[in-house]
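Report on the structure given below.
Only a part of the assembly is drawn; its chains keep their places, and the rest are absent.
Per-chain numbering from 1; labels A, B and C assigned in written order.
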């Protein structure tokens, strides 16, 4: 069950409202990399968890925190739109300045929401629940979570570069810090799983002898020129990362099945 | 900011797991009439509220409660899927019974979620954030909220009719009760607004003398036969509901503008 | 069956074409609050109606009218884009003025539609049929319809504030008037239902004694501080709006089920 208090998790302050920045912040609310997604993702992972209860418990803790991040960002959007509605009401028509302001802002912030946040991304595309990844496999979910926090932190740092509003920079510096920690958390689970015997390949419940043994540790080249060198890296030689095989390389022509 | 405890708001118990019913419950999670929608709708309305703080506070109270309803339903889905995964693991192939079970369940409950709830509706269509209505107009939002609770309660009673599992019936009887109360809440706000001078037509901030005076209280018929009787009801005669005008009726032919 | 004539329901005139305003008008065509939605919503409600035939008949009348509103708006979009295509054809390259014009207009008005309206909203998000609400419950549908006309009228008044084109203001003043009337119509149905014995809670076909009696008229607080005052209003005391119960208030700690 869930509770709230009326305080935000961290102060949200906007020194100079900027409706264009309000639009940018929407990506962090309803975008693929945004907070509605991680909120629902961690909660659904918790609610569907069937393994050790401590992972479920931790997911609940952090999923709940993320609701508060949506709240902070929605508050920030409303603050950045502050003042803008006034101009519409004061003047019955769209004068050049208003027009200029509008050209960069999300029109639906005014038309649909009356100057408030929406459950959409920075292009006005509605939040899409198919991005809530909860696969029933803990390791897969942890990779999904690191991805979410990695793209989320990349987004937050890009937003940080786009504003010079001290209030917004302060809020983002908090959210970036939380993304740092959350990356640590999900990586820590993977570390634990590794210590308990490993999790690769994911899912490791499938008996690996049933997978095709000729293709499971082979880097296949699809280069049209079978003589072309294969891009060399850690993935093209040596023991595989999971320690189960040795990586080979093969050009396309040797992989073709009978016509 | 948000908090949780590990208890559910109300007990969730499934006496006989039923994967087909798990699919039906998804409509109440990720469907248009579902709980993710009202959770986000009430919270976004709260976060965007610019009027008297008591409405914002109330929206926060109930929006937070709804997170716990998503949790109850997601738990119920997982419980209804219990046992089903076992059959897949025990037998390497899809025997006729498994096949039968699958024909009615959501395949993604197994394929994508490993037997857990998803952020989708009963047809597997992902939750869609465009249903989060928050217009910036309190009366409009209250009507949207009554709609959500009315269709939500209709859905819950239909689910109630589809199951004879005592645990599920008990849980639904709780959710139906909460929908009853939430309908009352939003209607109560409308009652308050009426006492404070009314809210119609919505939005009542627009000076009504600027709307076309010939068409604002006229029931227009589009029946091809101008002699056909207009469907008679409270909408076709007498004072208008908002008390601002008298309703007239007119057939199409008199409304046509110059060609 | 449906018929048309070649005249519009009301004159559409654009004095100064403005491609940015064309983009704004799209919200009233293909947006959540727009006319494609109400057109389909009223028609699907009519086609699915199983109760007294007069409601079905009235829904058909007004659903048909709404097709003509889509037509007016699509015409207005095309008129606002008039002239803009010329600039592209006259000059082979994107000169600064064209660039400026484009920065605020919907690029797909030119790229995809050749300067005409599309079935999308003001951000270019396609119309989405899941917003066509027709629940099979008359009262629920009437609330959905008031919501649609309330957000629709809010949108139309906001568009009115954004333009000083006399033609556009005239057209919007007609559409705003129709939204006023349509709000009256759906409220009038609710009034009739009330006179016939009431419709609450929706759906009132479900025997209310089967809903949980401890929670159906209780305002629950989810405030983390059980001593915090509950937001006070018409929803927190007195007889419930439906007259079936007395509203109580309760803080979260008393609602928790056994762990």
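The rule is simple: contacts are C-beta pairs under 8 Å (C-beta built on N, C-alpha and C of every residue); 3 or more make two chains touch, one makes a residue touch a chain.
In this text, all values refer to a predicted model and were calculated from it rather than measured experimentally.
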item	value
Size of the entire homomeric complex in copies, 3 being in place	6
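Rule of thumb we're sticking to: only the chains that are shown with their structure count from here on.
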item	value
Separation of mean Cα positions, chain C and chain A [Å, integer]	32
Distance between the centres, which are taken as Cα means, of chain C and chain B, whole angstrom	15
Length of the line joining the C-alpha centres of chain A and chain B, rounded to whole Å	28
Touching two or more other chains - residues of chain B	3, 5-9, 57, 60-61, 64-65, 68, 128, 130, 135-137
Chain C - residues contacting chain B, complex	3, 5-11, 32-33, 54-55, 57-58, 60-62, 64-65, 68, 125, 128, 130-131, 133, 135-137, 139-140, 143-144, 146-147, 149-151, 153-154, 157, 160, 173-174, 176-181, 183-185, 187-189, 191-192, 195, 200-203, 205-206, 208, 210-224, 230-235, 240-242, 247, 255-259
Residues of chain C that touch chain A when the two form their complex	20-21, 23-24, 27, 31-33, 103-104, 121-125, 151, 154-155, 158-159, 161-164, 222-225, 228, 252, 256
Residues of chain A defined as touching chain B within the complex	1-9, 30, 36, 40, 43-44, 47-48, 50, 57, 60-61, 64-65, 67-68, 70-71, 74-75, 78, 112-120, 126-130, 132, 134-137
